[in-house]
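Starting off with a structure, shown below.
Just one protein chain is left out here, and the rest sit where they should.
Showing chain A:
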């Protein structure tokens, strides 16, 4: 699996164009014309959406032309032309999916539980530390954050049912 840069360029531009279209559509819900009291609320966003589509179209044309030019000169910049290959994608996912899992767990059981599990996972599985080291590090991270946010700055973080069961709000 190998995604080339120009493919990704075009894909991203299509995505931004779609966002632009959504913005335009959303703006029409608010009215894009001139009302009695000047421009209606959708007036400004409508043109913003239009400009997003315009810019995306420009990007697509540029990527297309660069791609056509690249085909004329085979071998030019072959290394720099890859956006992502299978191995890199795996590295990224191995880093990103645990973060998603942490956020999901945090939404359910609170941020402290989420970060403890995540740090433990990252140190034990991803970085290969011993179980005890990883557990201690996870506890230390929780403790430090608890002191900084709950005590020093008085900014309460999401506790979740487990901590609340222990009477920590």
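Here is the rule we use: contacts are C-beta pairs under 8 Å (C-beta built on N, C-alpha and C of every residue); 3 or more make two chains touch, one makes a residue touch a chain; residues count from 1.
Heads up, the rule we're going with is that contacts and distances are computed from a predicted model.
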Among "Acetolactate synthase small subunit", "Tricarboxylate transporter", "Outer membrane lipoprotein carrier protein LolA" or "non-specific serine/threonine protein kinase", the UniProt name of the subunit that does not appear here = "Tricarboxylate transporter"
Query = In the complete complex, which positions of chain A touch the hidden chain?
reply = 5, 8-9, 12-13, 16, 19-20, 23, 26-27, 30, 34, 37-45, 48-49, 51-52, 54-56, 58-59, 62, 83-84, 88, 91-92, 95-96, 99-100, 102-103, 106-107, 111, 114-115, 118-119, 122-123, 126-127, 141, 145, 149, 153-158
